[in-house]
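Only one protein chain is missing from this complex, and each of the others stays in its spot.
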Amino acid sequence: MNANDIIFYLLGAFILVNGILAMTNRKIFRAAIFLLFSLIGVAGLYFWMHVEFVAAVQIIVYVGGIVVLIIFSIFLTQQTGQDMPKPNKMRMLFSALAVLFGAGFTYMLIRNHGFIGDGNNQFDVSPQRIGEQMLDTEQSGYALPFEVISILLLAAMIGSIVIALKSKAQEA
Amino acid sequence: MEFSLSAIANQVDTWLHANCASWLALTIEFVIVGLLCIALFAVLGLVLIMMERKVSAYMQLRLGPNRVGPKGMFQTLADTLKLLVKEGLTPNGADKFLFNLAPFIVMIAAMLVLAPIGFAKDFVIWDINIGVLYISAISSIGVIGILMAGWASNNKYSLLGAMRSGAQIVSYELSAGLSILTIVIFTQDMSMGQIVASQADGWWIWKGHIPVIISFIIFLIAVTAETNRAPFDLAEAESELTAGFHTEYSGMKFALFFLAEYVNIFIVCAVGATLFLGGWMPLHIGNWADFNRIMDYIPSSVWFFGKTFFLIFVIMWFRWTFPRLRIDQLLNLEWKYLLPISMFNLLLATFIAIQGWYL
Amino acid sequence: MDVKDNQQHAFPGDVHPTASGGILVSKLDDVINWARSNSLWPLVFGTSCCAIEMMSTASAKYDWSRFGFEVARATPRQADVIIIAGTIVNKMAPVLKRLYDQMADPKYVIAMGACATSGGPFFYNTYSVVKGADHVIPVDVYVAGCPPRPEALLHALITLQAKIKAGDKREKIVIEKFVDSN
Partner (left out) sequence: MFITKYLSEVFGGLRSLLTGMRRTGYYFTHHKNIITQQYPNEKPVLAERFRGEVVMLHDDNNEHACTGCTACELACPNATIKIVTKFDLTPEGKKKKAIDKFVYHLELCTMCNLCVEACPTGAITMAPNFEHSVLNRNELTKVLNKPGSKIREGVE
């Protein structure tokens, strides 16, 4: 086991411990913070894999965007300082079953296929290359998914505007 | 012999690799870099706070600190010592874990941003190939620290200040990012080293025409807002919110926030100097060979710190000239003025870059 | 207990030099006292007319920033000295006490003007005024005047600096003077 492996296992442990803490913590704000650490750990994993662009995007989108959004919604709702109620037994049972099934399927997939490493972990991740591939319409291009995602986001924005308008119309 | 930071760094590196194992040398280098960062932060805290107090004094026809030590030079040292030995309170109703964690999050975020900044020629901690994106990514972690501090204090002023601060930073990050993108379009690279290298024949502020000048102004305004400084210091407006998110902090924990504010100013000004004013590149004018040679003789670190401190001075000039904005004025400025202008500016810059109308 | 007898005993918080290794501690104490005395951040607290004089002390002509006092903090957590600039009425007294309690140690108090030192013009025939802020919180320096000039406030701050540099405790001064006058 060399230093590289040690770093990987440390990062993995960091992500998992923070994820478990985020799930089990009864204080909702603390849960959000542990989720944040878990996401930062994932970004660290990307850095470890030398895909800096994805790592930075992970931090911008998840840490700078989504977690801030979660924290803001926690702030704006009431009783943020109080402990969450304990979930009931049946729900816990079924969640545990769902988790077990998920873990089992993943394990089956990994066991059947394994990890295929090509021994060459240097990819070309220069931003220029990423940009070209993102707007490429050829075989390996991502123009179509890119556009589909933008349409989804546009629909979400229009939806939110419609929701905002509706309440105003009711007031009038 | 010419003074060069990179030569010293290389000497240390070769000496370490000659005398120890490779992994040990790497570890020692990590420790040295960390210690240098901390030392830089400490020095920056002392120098910038003193500078701010003197600048504010002279702009208000005052003298400023001049009694502690020669010309008042030890004033900030006394402040730091006092804050070190002052009682650090944790309020009873606070979330103690997050309350004590928050200042460190803010500090660590500020420290991480330091990595891709080139302090002198070939003197950079980690010239990552997405430097600019990395900086805007890491600087968004600092917001979490502020939100954490505001919430964990169990104080309504802290919470309001943190929310204001968070909203402000998140919204001004848009126009700061768009103005940084202008430079990325011109250089076609996101690495800070490449951006500096592209300015060897002239800084972007000179050869980038109108779009770069507009984006430079927008960048300055946006980073002033992002660092929560006056005239955008609504997050800690004394008359409304006591001290915003750090209302409940005292002693060393408050000093960390105070330090982080100044370190953040340094960082954004260093980024601005790198992107728009050529980083450590000396000033060259066209064909004046003699002039250029004299400029080359000045060490690159002096150029970098000179430009950075010039931008810091400009931001301090803003602070001691303009009154504080209201929250609606703040949001109007961002969403009605800075964002549309920087979007059109980006289009203009793209057009110019496609046409190749720059040197 | 006799007052003179009392003086022989150590007060709570007093550190007496020991036979061995006392020098280092006292030198460190000197440095800390130097830092504390040169970095007195006042709390933004003004209840009446003396506050106007306090503000003009901060202004360009008098400029208390020369001594490093200009970092006026709005939150008591970060302030070192509370300048009671104005009348303390009975309704304000609990607030003042609370602000003082919220301040982090070490904390100092300056009573500025007649009202804060003794009630001043409201000493007799007034039901609503606290007769001196030292009925509520311990005061380090008293400044007379109604209101004192900005220079008088500066003099008070310099007096407080001298007191901190000397390492004097509030109780020690009171006892010494009491012994002297008897």
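First chain written, first letter: the chains are A, B and C, and each begins at residue 1.
As a working rule, a residue touches a chain if its C-beta (ideal position, glycine included) is under 8 Å from a C-beta of that chain, and two chains touch if they have at least 3 such contacts.
Note that this is a predicted model, so its numbers are computed, not measured.
Chemist: Considering the entire complex, write down the shown chains that touch the omitted one.
Modeler: Hidden chain, whole complex, touched shown chains: B, C.
Chemist: Any idea which of C:M54, C:L99, C:A114 or C:V129 touches the chain not displayed?
Modeler: Of these options, the touching residue for the absent chain is C:A114.
Chemist: Give the residue, chosen from B:R62, B:R164, B:H284 or B:K307, that touches the chain omitted from the document.
Modeler: B:R62
Chemist: Take the complete complex as the reference. Which residues in chain C touch the chain that isn't displayed?
Modeler: Counting over the whole complex, chain C touches the hidden chain at residues 60-63, 66, 114, 117-121, 123-124, 132, 134, 139-146, 148-149, 151-152, 154-156, 158-159, 163, 168, 173-174, 177, 181.
Chemist: In the complete complex, which positions of chain B touch the hidden chain?
Modeler: 55, 58-63, 317-318, 320-322, 337, 341
Just so we're on the same page, only the chains that are shown with their structure count from here on.
Chemist: Among all the other chains, which ones are in touch with both chain B and chain C?
Modeler: none
Chemist: Using mean C-alpha positions as chain centres, tell me how far chain A is from chain B in Å, no decimals.
Modeler: A distance of 29 Å separates the two centres.
Chemist: Chain B: which residues touch two or more other chains?
Modeler: none
Chemist: What residues on chain C touch chain B, complex-wise?
Modeler: Touching chain B: residues 31-32, 34-36, 38-39, 44, 60, 63, 65-68, 70-71, 73-75, 77-78, 80, 104-106 of chain C.
Chemist: Given the complex with chain B, which residues does chain A contribute to the contact?
Modeler: Against chain B, chain A makes touches at 3, 27, 29-30, 33, 36, 40, 52-53, 55-57, 59-60, 63-64, 67-68, 71-72, 75, 80-81, 125-128.
Chemist: Using the touch definition up top, name the residues of chain B that touch chain C in the complex.
Modeler: 53, 57, 60-68, 72, 74-75, 77-83, 85-89, 238-239, 242-243, 246-251, 254
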